[in-house]
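Omission of a single protein chain aside, the complex is shown with its protein chains in their original locations.
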Amino acid sequence: MAGYILKRLLSAIPVLFGISVIVFLIMALIPGDPATAILGSFATPENVERLNADLGLDKPKWQQFFIWLGNMLQGDFGRSFALNRPVLDEVLERFGATLVLAGTSFVLCSILGIIAGVISAANQYGWADKGITFVVLLGISIPSFFLGMMMILIFAVQLRVLPASGMWPIYGDHNLWVLLRHLAMPALALSVVATGVIARLARSAMLEVLRQDFIRTARAKGVHERGVVWRHALRAAMVSIIPVLGIQAGFVLSGAVYIEVVFQWPGIGRMLVDAILRRDILLVQGGVVFVAACYVLFNIVVDVAQSMLDPRIKT
Amino acid sequence: MTAALRVTDLSKTFEMKGGLFGKDKPGVRAVHPLTLEIQEGETLGIVGESGCGKSTLARMLVGLLPPSTGTIEIDGAALDNADPAVFGKRIQYVFQDPISSLNPRKTIRQIMEAPLKLLHGMDQKQRAERIAEIFATVSLREEFLERYPHEFSGGQAQRIGIARALAAEARILILDEPVSALDVSVQAQVLNLLADLKARLGLTYLFISHDLAVVEAVSDRIAVLYFGAVVELGRAEDVFRAPRHPYTKLLADSAPVVGRDLTAPEGRETELPDPLNPPPGCAFAARCPRAQARCREEVPGLGEFADGGHMAACFFPLEEGA
Partner (left out) sequence: MSAFLKLLARNRLALGGLIVMGIVVLLAILTPVLPLADPDVTNTADRFQPPFSGAGLLGTDHLGRDLLSRLMWGTRLSLAVGFAAALLAATIGAAIGIVAGFYGGRTDNIIMRGVDMLMAFPYILLALAIVAALGPGLMNALIAVAAVNIPFFARNIRGITVGIAHKEFVDAAKLSGMSNARIILTEILPNVIPVIVIAMSTTIGWMILETAGLSFLGLGSQPPQADLGSMLGEARSALISNPHTSVVPGLMILVIVMAINLLGDGVRDALDPRLKSGALNRPLPATLVAKDRKPAPEHAPGILTMSGLETQFHVKDRVYRAVGGVDLAVKPGEALGIIGESGSGKSVTALSVMGLVASPPGLITNGSVRYEGTDLVGAPYETLRSMRGRAVAYIFQDPLATLHPLYKVGDQLIEAIAAHRRIGRDEGRKKAVELLEAVRIPNAKSRVDNYPHEMSGGMRQRVGIAMALANDPEVIIADEPTTALDVTVQAQILSLLDDLRRDRGLAIIFITHDFGVVGQLCDRVAVMYAGRIVEEGPTRAVLDAPQHPYTARLIACVPELGQGKRRLEAIPGLPPVVDKLPEGCAFADRCDRVHADCRRGHIPLDGSGGRKVRCLYPVNLREAAE
């Protein structure tokens, strides 16, 4: 097992390298001169030239890439000109907030989605199945940002039971209860789509498994139907559910961008949108690479979980 | 008499890919170097259990799989081009699963026309005539031509598969388990059709099967394959009646026969050797009741025992009638 984890970690190196190449290539598409963008259109040519030299922008592109990569490996992601602070500091601070939001949502949607899918499949065409299918359909069809806005209207404006925005109140204590109250709406709004997707997949994976021969074997030896569904079928279905959990984690991270904007959550998604609108390129570049790297590592965790579940995967 | 098909030292080793940083491992040898001749108009049966390499051999013979070593000659001319289209005119293949060998989204006519158009460049009128002729030969109704594969039973689909192989006008047919997916009552129909076609069109067959009785019933000669190598070769009526190789005898004794008492012909519980780690000597030695020290060190060649056309790869062959 340790060997397998090591192997997966090593194989992440080329992927991370590829990610930085892709990000660099996309950013190289930006028309015009970054120095001019930073200094504004009234800058003198001398100032532009000096800044270009400072940023290493007078060198060939491939050299620029390796300088950028080398700096990142040493923890230097550059400086955000708009915020006037190191990119990494800003990214780390914001990513923590995103992790709280996205992590909660991910746990929520995994559990709810799988349970809903199993119940739906076990009662195929019954009332529970029909009800779950309808709710799931609604869930995957509603834009999460619209759902978030409606939740604010209902729970914050009309019922006044939950705070409308932010992660912490401006005044007052920072304790878990306060955090949970702020977290409730955004986490729920964020998990709705992924819950729907996972529930649908879990349902079809369960239906696929339930007609396999080994299910008939389990029944033939007298295993109770509860055991057949939750022990035999779900375990086998997890083999196709787990990779989708990995993909859905990416979707939850992505959806967090909208939710953070709607709920004023101080996360990295909102930071990126603001940075793009301000053309703060180094902040965008650094933020994207950092989050992508974290996601790659998360997917290794998913692979390891998969290999623990399925003995047929060679470790 | 010239050999219709001659293979010399034909072998296949599947490479095993090492990991990203690992070294390539030694490959799995699916077919050991093999030399065979099939005379014109002959049916050579190849019999063996799963994993013995019989399908790998068949796919090499029709050019679907490039051999690792060796040559294939048809009517004395070497086939050195790995292009299946070149093979197609000389040698054709009838598949095991008749339904999945027909594209579900094409009509039977479209399927039948492909070899006529692409291998023989016939125009539409010629094609229609030829298809009618072939369908009459295999006793299929022409109205089937406009239908899709899923509308046919296994037996009918296999007739269509045979008709397609005939359309290429190859003189040699490789029949890879052509009846094992069919029920016995239909199986006999297809086997009889194959026998009629051979007599009428002067075809040469290589008939691959795991069913000893079927192979015996259709073949002139039989080759027994074990672990990628021919262990016995002889006339069909001799091979199972008077086997010389202990493995052939085990096969013959294992076949369920009405009226014979049920006893496991092997006392011990045995398994095939590991292809990743093949034994140094005879592959059958571990299961063989007659094995001696030499069998575990040296690999016996097919010439070890020869009596007329009857050959066996065994240092200590069985006596006639043993």
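As written, the chain order gives the labels A and B, with residue 1 at the start of each chain.
Here is the rule we go by: contacts are C-beta pairs under 8 Å (C-beta built on N, C-alpha and C of every residue); 3 or more make two chains touch, one makes a residue touch a chain.
None of the values given here were measured: they were computed from a predicted structure.
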Next item on the list: Would you indicate which residue among B:Phe87, B:Tyr205 or B:Phe315 is in contact with the undisplayed chain?
Entry: B:Phe87
Next item on the list: Among A:Ala116, A:Ile132 or A:Val262, choose the residue that contacts the chain missing from this document, as touch is defined above.
Entry: A:Val262
Next item on the list: Consider the whole complex, including the chain that is not shown, and state which of A:Met72, A:Leu108, A:Ala202 or A:Val284 touches that chain.
Entry: A:Val284
Notebook entry, point to check: For the full complex, which residue in A:Val87, A:Ile152 or A:Ala189 touches the chain that was left out?
Noted result: A:Ile152
Margin query: Touching residues of subunit A against the unshown chain: what are they?
Written below: 14-15, 18-19, 22-23, 26-30, 121-122, 124, 137-138, 140-143, 145-146, 149-150, 152-153, 157, 204, 206-208, 210-225, 227-228, 232, 235-236, 239, 247, 249-251, 253-255, 257-258, 261-262, 269, 272-273, 275-277, 279, 281, 284, 288, 291-292, 295-296, 299, 309-312
Next item on the list: Can you list, in ascending order, the subunit B residues touching the missing chain?
Entry: 49-50, 59, 62-64, 84-85, 87-89, 92-93, 95-97, 100-106, 111, 114-115, 118-119, 153, 155, 161, 164, 168, 183-189, 191-192, 195, 210, 212-214, 216-220, 236-237, 240-241, 250-266, 269, 271-272
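Simple rule for what comes next: only the chains that are shown with their structure count from here on.
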Checklist line | Intercentroid distance (Cα basis), subunit B paired with subunit A, Å | finding: 54
